[in-house]
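Have a look at the structure that comes next, please.
One protein chain is absent from this view; the other protein chains keep their places.
In this document, chain identifiers A and B correspond to the written order of the chains, with residue numbering beginning at 1 in each.
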Amino acid sequence: MPTAITTPRAIRLVVEGQWTWYRRSWRASVVSSVLQPVLYLLALGIGVGTQIRPGGATGDLPYLQYLAPALVVASAVQTAAFESTFPVLSAFKWQRTYHGIAATPVSATQVALGQLAWVALRISVSAAAFLVVAGLLGALTSIGAVLSLVVATLTAVAFAAPVIAYSATIETEGQQFSVIFRFIVMPMTMFSGTFFPVEQLPEWVRPLVWLTPLWHGTELSRAVAFSTWEALGALGHLAFLLAMLAVGTHLAVRNFNRRLAI
Amino acid sequence: MGTSTESLVSARGLAKRFGDFDAVRGIDLDVRPGEAFGFLGPNGAGKSSTMRMIACVSPRTGGELTVLGMDPSRDGPAIRGRLGVVPQQDNLDTELTVRENLHVYGRYFGLSKAHVRAKATELIEFAQLADRSDAEVETLSGGMKRRLTIARSLINDPELLLLDEPTTGLDPQARHLLWDRLFRLKQQGVTLIVTTHYMDEAEQLCDRLVVMDAGRIVAEGSPAELIAQHSTREVLELRFAAGTQDEQAVEGLAERVEVLPDRLLLYTTDGEASLAAVHRRGLTPVSSLVRRSTLEDVFLRLTGRTLVD
Partner (left out) sequence: MTTTAPETRVPERVGVLFRVLPTGMYAGRPSAVLERSFLVNRRTWLAVVSGFFEPLFFLFGLGYGFGALIGDVTGPGGEHISYVAFVAPALLAASAMNGAVTDATFNIFFRFKYARTYDAMLATPLGPLDVAIGEITWALIRGALYSAGFLAVMLGMGLLTSPWAVLALPAAVFVAVAFAAVGMACTTFMRSWQDFDLVNLAVMPMFLFSTTFFPLSVYPPALRVVVQCFPLYHAVEIMRGLCTGFVGLAMLGHLAYFVLMAAVGLVVAARRLGKLLLA
């Protein structure tokens, strides 16, 4: 009788478990993670885009093409925020899925990593779907957009990791998640350079923006999509995202172990 | 507005039909002031439907019903103002704390804030939840939630308390704690109507009860009366080794024999004497037990089924 299980296999088991749950609610997530960004692209990229003259601020690109590689990252982060809050609380509290898994040879650490892997998988699939539609709408300028997919996924998990860590500490659902969505996710989406260059913001706000993973992801995604990147800047963004992912994962693993210890 | 009849609740030919399904098929009953009245029956017998009609939250589809001397179809709000209701499933307000639950519920009855505040403190004491009064409902155990639901139903000092399966799903200790609270209410003169599918609960709590099956009342009386009427004084239970149970072999040894999948029940006035007779016939049961008749036996006799499947 094996007493332990290899981590890749354990992660696959957790992902499978999430998939079983997800299959029942896929319709909701197609709406929120694919259709919603596409509609934003139509409304803002094309609709509002008619009012915007290509200029220095948009890198001399039509607004639609300026927006697309950033919107894929912003939307990935939003989906990640959702997948890291209610489903995690639910798996601990109502459905007790995690307790069920942790009663098998799968360890608490592996459950945490599995949850993160699930978010990564979810994000990359919906981001890919979004990019295909964006491509059909003529919103992508080069094949570099494929790299935007990688950047979007990385940014999303970097943000998801600490959120999962936090969700694992919540006992009763109160106002915590509303506050995360409205005071962190929403302003981050609005002010991290997705819709307009950060330079439009007052100078004192900008350092705050530099602390958001979304800004680093957006810069990186535009750089690879427009092939305007320079090694040093790109490395800086990458380092920020990886560091956030590492710290977040560490906290998530710690909190899962605490919560699942009986 | 006082009660015009002796009965707090009076029903004649009361019926409830949901679409093609007859949940209650014409029942007569009278509940007198100060008594603890029980509905005993298995799940789906029509107990909860009857309770909901008495609670004025479900209109009857046939027959007559008077509660506190009024007609539920006309005076629903006035009747509900004088009832306490403990539903089968706790429907406490999960968005509020223990104390807030009592407070808000009292306000639904139009009671003054000062009155509700004092009453809530008293009821938290009664429900033994003093140390949890500011806790969120979700953090309470099953027994605590049940006690809070009962406390909540008392906020308006009801003349009649309706309890639908009050202890289902609770562990033995929590059940006894709850029975104790209900006894105290009875002593204070509150009229109780209880539904249950536990015969021990019916025997513990009820002065008088009706046995329901498939939407009908099949017997009525006090627990002792029902047992005397529909069963013998003692019961001999015999278990045989797997595959050797044979009811023909015990014929003539008891007034009546019931065959269950795992044992035979011999209804007799003297269980020990019957057991001796069993042995004299050369029968060798794996185990035997002599006990007094219970409501379970009454139910088996009346319906041919056990209470808890």
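Methods note: a contact is a pair of C-beta atoms (placed from the backbone, for glycine too) under 8 Å apart; a residue touches a chain by one contact, two chains touch by 3 or more.
Computed from a predicted model, the values in this text were never measured in an experiment.
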item	value
Among B:Ala15, B:Leu154 or B:Ile193, the residue in touch with the chain that has been omitted	B:Leu154
Which of B:Asn91, B:Thr244 or B:Thr269 contacts the chain that the document leaves out	B:Asn91
Touching residues on subunit B - with respect to the absent chain	18, 55-59, 73-78, 80-83, 85, 87, 89, 91-96, 100, 103-105, 107-112, 115, 119, 122, 126, 154, 156-157, 185, 188-190
Missing-partner contacts on subunit A, residue numbers	24-25, 27-28, 31-32, 35-36, 39-40, 42-44, 47-48, 50-52, 55, 57-58, 63, 174-175, 178-179, 182-183, 186-187, 190-191, 195-196, 200-201
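As a convention for this text, only the chains that are shown with their structure count from here on.
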item	value
Euclidean distance of C-alpha centroids - subunit A vs subunit B, Å	54
Interface residues, subunit B side, partner subunit A - complex	136, 138-139
Contact footprint of subunit B on subunit A as seen in their complex	172
